[in-house]
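The structure is given below, and queries will be raised subsequently.
Only a single protein chain was left out; the remaining protein chains are all shown in position.
Here is chain A:
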Amino acid sequence: MLTTNIESILFAAAKPISLDQLKKYFDTSAETIAEAVEDIRTRYNRGTSGIHLLEQEGKVQFVTNPDASEDVTSFLKKDATSLLTKPSLETLTVIAYRGPVTRPELEQIRGVNCGIILRNLLIRGFIEETQDRVRLQPVYSVSIDFMRKLGLTHLEELPEYESFHTNASIDELLKTTPEEPVV
């Protein structure tokens, strides 16, 4: 019943819905919501389904099947997206694999000030900035819009995602960022 109602809400809402919002609305545990969403995903994210469930940073949304992209694009006459510059691409890669990531961490990996590029990516809607209450600074993750552009319903679909997302030696290297972020 809960699963069915969540499924209906996701269909009717036509926008990303946060799991937290669902949890509050149904007054239940995060685990129960996660189970329901997992059930929906299992039923939808398969080749024969025209609709897939996309999840990113605690938000879910129904999207089209990746294999249908070409037809959907031409039928709906959607514009093709512009190309990414190399620095944009690098930054997005780090954010996708390591997100939510802080600016110093990002700069430690890229070895260069990323202020301008972060701002540009925020303006283009490819990344999102949220305040990390533990780290007391903004963190960046790729947006649902960017995932849609990549045709991904989950970041885990990226090659070697797990090994780069939770990587002890990268964690170690990132810890050695003593300097204050360049302002």
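In this text, a residue touches a chain if its C-beta (ideal position, glycine included) is under 8 Å from a C-beta of that chain, and two chains touch if they have at least 3 such contacts; residues count from 1.
Assume contacts and distances are computed from a predicted model.
A single chain of the complex does not appear, and UniProt lists its protein name as "Segregation and condensation protein A", one of "Cation:proton antiporter", "Response regulator", "Segregation and condensation protein A" or "Phosphate transport system permease protein PstC". The residue from A:L22, A:I40, A:V63 or A:V139 that touches the chain not shown here is A:V63. Annotation: of A:L2, A:A34, A:L122 or A:I170, A:I170 touches the absent chain (contact as defined above).
Touching the omitted chain from chain A are residues 11, 14-16, 52, 54, 61-66, 69-70, 72-73, 76, 78, 80-81, 83-90, 92-94, 96-97, 108-113, 115-117, 120, 147-153, 158-160, 164, 169-170, 173, 176, 182.
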